[in-house]
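Worksheet: one structure, shown below.
Removed: one protein chain of the complex. Kept in place: all other protein chains.
Think of it as A and B in the order they're written, each chain with its own count starting at 1.
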Amino acid sequence: MNKSKFSYSNLIYVILLILVLVWTLLPVYWTITAAFKSRLEVIAWPPTFFPQKPTLNWFVSVWTDRPNINYYINSIVASIGSTIIALALGIPSAYGCARYTFRGRQDVLFTILTFRFLPPATVIVPLYLIGRMFHLIDTTLYLAILYGAINVPIVTWVLLSYFKEIPVELEESYQLDGYTLFGAFRKVTLPLARPGIVAVSMLIMAFSFGDFLIASILTTSPAAKTLPVGISEYMGGEWGYMWNQMAALTIYGLIPLLIIFFLVRKNLVRGLTFGAVK
Amino acid sequence: MRKLNLGLLLSIPALIYLFFWLFFPFLYNIYASLYYWTMYNPNIKFIGAGNYIAAFADIDFRNSVFATFFYTVICYMVELPLGLGIAVFLSRDFKGVGIVRLLIAIPILMMPIGVSVMWKLLTMPKIGLLQYFSEVLGFGVIDFYGNFWFASLLILLIDAWQWTPFFAIVLLAALLSLPREPYEAAKIDCASSFMIFTRITLPSIQPVIVIVSILRILDLMKLSDPIFTITMGGSGTETLSAYIYRVAFKPLDIGYGGAVAVLYWILMYVLANILVRRFRSVIQ
Partner (left out) sequence: MSEPKKVGRRTFLNYAIAVVATGVIVGAATYFAAPKAVETVTAPGTTVTTTKTVTTTVTGTPTTSPTTSPTTSPTAVPWEIYFPRADRILSEWELKWTGWGAKYLTKTDWVRSIDWGKIKPRFSGETVTMACEGVDISAPQTFKPAFEGLTGATLQLFGIPTETFHEKLMAEFTSGAGRYDTAELFGAWAQDYFPYMTDIRPFATQYGIDLRDIHPVFRMMNTGPNGELLGLVEDADLHVFIVRKNLLEKAGLDVPKTWDEVLEACKVLKPIGEKEGWYPWIIYFCAKGFLTFWYWENIALQFKDVTLTRPDSWEPNFIGDEEGGVRALEIIKELLKYSPPGNINNTYELGREQWLAGLGAMATSHQCWPRQSFDPGLSKISPLTTDNIIEIHPYPQGTTRREPCNWTTTYLGIPKTSKKQELAFLWSVVMCSQESSLLMGSHGTGVESGFVSVISNPEVWKGQPAYKAVWESAWTAATEPFVYIPEAYAIEEAAGAEIYRYLEGSVASAKEALKNAEDKVRSILQKAGYLEAGKKPPPYTVEEFCKLHNEVNPKP
């Protein structure tokens, strides 16, 4: 790894860096400024780079005009709930498939993977009917259940590699010391696999937080509606596209995930190799 | 013997859960696909393969299959190299690299609906910033919403914007975990950086590339968000997911929707099978 010293290749790298950053951040910047502009200024021509009269009005009004705070909380609850469910189901199955070879192991793994490519649009109607039967419509519980189900495959597949990487001998040595299998698992395997667990948890949270289709069909009221649904409610009505409010809500929605990402960033480095780098 | 069963046992809760919540509802589609069945009409008629024949006969269905593959391929072919390039780039150590890595991750953390809306604002004729740049550069107004090629470009832009960081971060993590020894040895042997990259780096992270590629490809086959935001499925951009939504879900045509859903699933199954089998050795 070279420390920076001036050379043409470094200059190129800096230019590329700037390009990448601009490309990544321009839409984010645009979202942020849209949340500060007035309704008319958002659609001004030529577009303005800096809001002429920045206002915090939208950041406040999205909380008071509509029950977005409920939507926000529901999103967070559903995300956390689904992460817990997916981990609770995926970790054992990943461990089982990693440690033990049994007949049908490949099939089990592939079957779990097949659930990954189920387009939500194909199951949403039956899920609505089932939900109605069990009185699950309009509950964050149902969202957590379904998001959890959708994300079990990725937990299994990612942690599969991790668990395989952790040598069985470590667990066995703990077991010799008197720990049960489960105890050894908790003491040594889980901590070593922590980066992977953290990484998939981030992915699950990002997915659950941002899902729109399932939430829009299966929720009806502020008791369970999520933030993406809340954002969608700002378009298509009598006022057309309410850019400012949508931008403000998008920014609000970004913050929790960004904070969590920041907190766990060190873990992610090891975590996202999918355990596949030897 | 006990060891054999324990592995299966550990996987059973997950399997049961998935079957109950995802597969069992999907069976409903298989059942419904054999009937003429709309939610508002009580006259349900058994028509066997009628829905399937109608699907194959429908030019919109065939086009949507093509569109789905088209977008999957072009998005993947852009996102992977771009992500890899960014990852290589960010694996170097320079001042502020931590911040840059954090900033790069932002697109994945943004809600897709917020992302789509913002791209809409950026591309509306005579309103959007990108249109402004285009006019200033002399290209005039770009038809992002009605022209197949520009709409596809925009779809690619939106998807690449949001998901290239996914590749970038995962591959970055992989690069950072590579052991040093092979590199030092290569340096001693005076290998060029190109050779180092292709002979040492790439093969080491190949398993990661394969896994993340399979995941992304399967997700791309379900693409629908940008389609709805930009063209509502018009101008030939309708993917299978969008097609099902428009033709079966909104008019509450359960029978036909079921048939298309089954065909969709078969398509995905075949594709996933091919991908996993081909690369099984690499990832397992």
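Here are a few things to note about the model shown:
In this text, contacts are C-beta pairs under 8 Å (C-beta built on N, C-alpha and C of every residue); 3 or more make two chains touch, one makes a residue touch a chain.
Please read these numbers as outputs of a predicted model, since none were measured by experiment.
Although it is not drawn here, the omitted chain touches the following shown chains in the complete assembly: A, B. Only one of the listed residues, B:26, B:52, B:119 or B:144, touches the absent chain: B:144.
Even with one chain removed from view, chain A keeps its contact list with that chain: residues 38-41, 43-45, 53, 55, 57, 61, 64-67, 69-70, 73, 76-77, 80, 132, 191, 194, 198, 216-217, 220-223, 229, 233, 235-242, 245, 256, 260, 263-264, 266-267. Hidden from this view is one chain, which touches chain B at 36, 38-41, 43, 45, 60, 124-127, 141-147, 230-236, 238, 246-247, 250-253.
Here, only the chains that are shown with their structure count from here on.
Between chain A and chain B, the centres computed from C-alpha atoms are 15 Å apart. Those residues of chain A lying in contact with chain B across their complex are 1-4, 13, 16-17, 20-21, 23-25, 27-28, 30-31, 34, 42-43, 45-47, 89-90, 92-93, 95-97, 99-105, 108, 110-127, 129-130, 145-146, 148-150, 152-154, 156-158, 161, 199, 206, 209-210, 212-213, 227-228, 231-232, 235, 241, 243, 246-247, 249-250, 253-254, 257-258, 261-262, 265, 268-274, 276-278. Contact residues of chain B toward chain A in the complex are 3-11, 13-15, 17-18, 21-26, 28-29, 86, 89, 91-95, 98, 100-115, 117-122, 124, 126-129, 132, 161, 165, 169-170, 172-174, 176-178, 204-205, 207-208, 211-212, 215, 218-219, 221-222, 224-225, 240-241, 244-245, 249, 254, 257, 260-261, 264-265, 268-269, 272-273, 276, 283.
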